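Heads up, one of the protein chains got dropped from this complex, but the rest are sitting where they should.
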Amino acid sequence: MSGNSFGTVFKVTTFGESHGAALGVIVDGMPAGIPVDKAFIDAEMARRRPGQSKLATARSEADQVEILSGVLDGVSLGTPIAMIIRNGDQHSKDYSALENIFRPGHADYGYHCKYGIRDVRGGGRSSGRETCARVAAGALAKMFLRSMGIDICAYAAEIGGVKAESFDFDVIEQNPARSPDLQAGELMAAKVAEAAANGDSVGGIVGCVVSGVPAGLGEPVFDKLDARLAYAMLGLGGVKGIEFGVGFKAAKLSGSENNDPMSAGFEFVTNNAGGILGGISTGEEIYFDLAVKPTPSISQEQETVNKAGENTVVKITGRHDPCIVPRIIPVVEAMTALVLADFVLLQRCAK
Amino acid sequence: MSGNSFGTVFKVTTFGESHGAALGVIVDGMPAGIPVDKAFIDAEMARRRPGQSKLATARSEADQVEILSGVLDGVSLGTPIAMIIRNGDQHSKDYSALENIFRPGHADYGYHCKYGIRDVRGGGRSSGRETCARVAAGALAKMFLRSMGIDICAYAAEIGGVKAESFDFDVIEQNPARSPDLQAGELMAAKVAEAAANGDSVGGIVGCVVSGVPAGLGEPVFDKLDARLAYAMLGLGGVKGIEFGVGFKAAKLSGSENNDPMSAGFEFVTNNAGGILGGISTGEEIYFDLAVKPTPSISQEQETVNKAGENTVVKITGRHDPCIVPRIIPVVEAMTALVLADFVLLQRCAK
Amino acid sequence: MSGNSFGTVFKVTTFGESHGAALGVIVDGMPAGIPVDKAFIDAEMARRRPGQSKLATARSEADQVEILSGVLDGVSLGTPIAMIIRNGDQHSKDYSALENIFRPGHADYGYHCKYGIRDVRGGGRSSGRETCARVAAGALAKMFLRSMGIDICAYAAEIGGVKAESFDFDVIEQNPARSPDLQAGELMAAKVAEAAANGDSVGGIVGCVVSGVPAGLGEPVFDKLDARLAYAMLGLGGVKGIEFGVGFKAAKLSGSENNDPMSAGFEFVTNNAGGILGGISTGEEIYFDLAVKPTPSISQEQETVNKAGENTVVKITGRHDPCIVPRIIPVVEAMTALVLADFVLLQRCAK
Partner (left out) sequence: MSGNSFGTVFKVTTFGESHGAALGVIVDGMPAGIPVDKAFIDAEMARRRPGQSKLATARSEADQVEILSGVLDGVSLGTPIAMIIRNGDQHSKDYSALENIFRPGHADYGYHCKYGIRDVRGGGRSSGRETCARVAAGALAKMFLRSMGIDICAYAAEIGGVKAESFDFDVIEQNPARSPDLQAGELMAAKVAEAAANGDSVGGIVGCVVSGVPAGLGEPVFDKLDARLAYAMLGLGGVKGIEFGVGFKAAKLSGSENNDPMSAGFEFVTNNAGGILGGISTGEEIYFDLAVKPTPSISQEQETVNKAGENTVVKITGRHDPCIVPRIIPVVEAMTALVLADFVLLQRCAK
């Protein structure tokens, strides 16, 4: 139980180091009889794949998902669905230079203290590549949720200080920044390119909107819907904060400003709450924002220490996204889907 | 499994409606042989208790904790420690006016959709009173952690737009706002009083600092240390956001600004990360901020609907904190303690 | 997580030492809207209570269950239901003689090695009194199951070598042995009385039959229905074995003898399997037998060692059932109910 499982009834367990033989996931709890569209899984994987644009790393990973169990003739069996993604080029590079030092902004030192041993190749288990498995699992959850009319959409709300000002979700996949504002998307891309040219990186903010969620999902105390979403999102490397609805702005509002009045037909007049009250969905759109830090892997020289605790410098070479916002977007959607699929099933036991 | 348990090895399960017979908690996983100081539990409960100042509700709850099991002669037995807190005045008021309507900003409508039945008295299970049980459990976790030199301190960083500018933790318990800045604390209190006079409420920001945490706590994927803390904190009613280290500001920084260099002796030169990298503690101070919304219970008239979905208005009477920041502070510390106690034990199995 | 929780969706967590302030349980996962009949809980507790007959200990425990949460106006709220049972006479005896020695047949030595500390009064957490909490929880599960037509009945199949030859479930509560065969019940009682007169004890076999279970309950791999029942039953102190259907006799049969043919209308011609195949219920009656060891507390002098590992003798005084079969019967039913309630809910998520 080193924390590689997520969910209660719709439960996933992942494995895999960045440069090991493969990554993968077991999804245990997908109900039987749900159509599984392999092409949709592949499409989701393609969204996460690097090398799609100049904003992302050039590594040409195939990221082919192989379904090993739990699906027969395109329909789920109710048994665990295992999926693996082979790592094609795991022996392609010499990582020995990183064995002895701790990269700033990375988990290296913590891993060293925790396990006394680590796979330094590409970050090992702490690599962003680990999220492959989450996207594959999330694609299954999405298929289950879509059959109920629940839809999830994440996007770049801000990159390098440039904010999206308009929100047309149809244009998200049409620009490399995945901004819902095409014009802002161009400026975001320019900021990323500029940082890359300086051997640096930039951070940003990811927004996520979930529509079609019925009222009543979530559990009242520890397993609040927002608590589980926060758990899921802060479980993504690089995410440093989350806020639901008006979020941190709520700290500056009065109750009479912040409360969302209701009107005839169980409608909410406003949605400052972001679709969740007391940890339970209200039937309104759920929305939240995530703070994403700038990629820690930069090619500028940085001060750090080696295993002996002595001062040294490190200059990280190789392929690294100068901004992870565009690529984390499908992962955010995947994790959101896992949380909701779990609560949809748990709700079947509530009364 | 309606989500009333928290933790893996140091595991707590709570129960209780606001106006039922009692609230309580079972702590399963406290190691044997730890001294249990009942006076410390009582002191923690007193910190959460209402009626301490004009910032908090006037209800004079005794909040006496009774330990029912798991402790003998002041030492933990290794068996589950159950604690209950009786609700003294559960029949004191007529709540029938609230049975048929949904209060804005509260979980009422979600509960109704979820269960088809709810205890309307004082909010039932969704009442802030539920956190009593968490504080009692957290006191046990704190005792366990203190024996290892881990210390947790939360405080009011902002209330009603007034920010703390200085951070003297010794003054926190000396002002009703629990601000680490005495002067700001007075201004905060004034803002709360002003809101109350208007039948309104205010929100704020709670900060939390954990010192003495060894490097290596947390699990690398879903159970990252920050993920579990976010899970714990968003599981508190009224918390709408969380950020670790520089948090949302990281979205505007470059990698070269945000990365924390290391120097000889495994020291970090800066701590933008807030003591956690890749989900694992770095040995630096852990710090995070929470967005706390203004109390939804206000005495102004609000628009809402009844069970039939018809428009109506509600005017909430009775005792309600016009700002929950001061009283949520010991609860934030308690939940932080529960997360850390769990990871301290899990780390015993890591290698 | 010292193992005091049981179940996945219908989950119970118990606490309490034999001579502490109280025992109790939190039932988390009872669906909302189920009628809760307190009188039925009391009746189940009364069945487990000692002092009912000469077969059981003379201790006159009140065993009053107090419901602290989760039930309003006789209906479950969907929130955790906490119940406690006070220990009336916890200070009545001097247990200091047992502090320094390990009683044969008891958990004393194991506890000592495990925790380095233990509550010696009446066995502490390892006392059979702990099962009070299970019976209270099981009563809730029974109420939930009965609304679906599932009924559970346990009985004394054998005591002190005397076997029940006829199986009239209506007479079980009419004889002190809880035998379904009145005549055998008298002989069983005589065997128990004889052992008691000799300062000794006897063991026996408990049978359990569950009717009304629909086909399809249980999960195919680790959480087979029989696996969970075995887990539940071997979790009872004094149970040393379990067999389903023809059980150990199956080891001597051929496949053609042991297989249960099916006939028109999905009927099974025989039920050697005991209602479970491949871990999943078949729709036939579930039945199993339990080996119950003779009570280890006997008043004869026994050889043992003290904490220093030196030879000594112990003569156990006080109230002890010379045979626990009659009193374990309601506990067996309770645990069976907990397992089935969990699987009934989990099945809602299977397709």
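Order as written gives the chain letters A, B and C; numbering starts at 1 within each chain.
Criterion: a contact is a pair of C-beta atoms (placed from the backbone, for glycine too) under 8 Å apart; a residue touches a chain by one contact, two chains touch by 3 or more.
Source: prediction; values computed, not measured.
Note on the chain not shown: across the whole complex it touches A, B, C.
Only one residue in the set A:Thr13, A:Ser179, A:Gln302 or A:Gln347 touches the chain that does not appear here, and it is A:Thr13.
Listed residues A:Ser5, A:Ser299 or A:Thr312: the one in touch with the omitted chain is A:Ser5. In the full complex, chain C touches the hidden chain at residues 1-6, 8, 14, 102, 104-107, 109-111, 113-117, 125-126, 130, 158, 160-161, 195, 198, 200-205, 214-224, 226-235, 237, 240-266, 269, 273-274, 277-283, 291-298, 300, 302-305, 309-311, 346-347, 349-351. With the whole complex as reference, residues 8-9, 29, 31-33, 78-79, 220, 345-346, 348-351 of chain B touch the missing chain. If you put the missing chain back, the residues of chain A touching it would be 1-5, 7-11, 13-17, 20-24, 26, 28-29, 32-33, 66-70, 72, 75, 77-82, 84, 114-119, 124-125.
Methods note: only the chains that are shown with their structure count from here on.
Mean C-alpha positions place chain B and chain C at a centre distance of 39 Å.
Centre-to-centre separation of chain A and chain B, using mean CA positions: 26 Å.
Shown for chain A are the residues in touch with two or more other chains, namely 8, 220, 346, 349-351.
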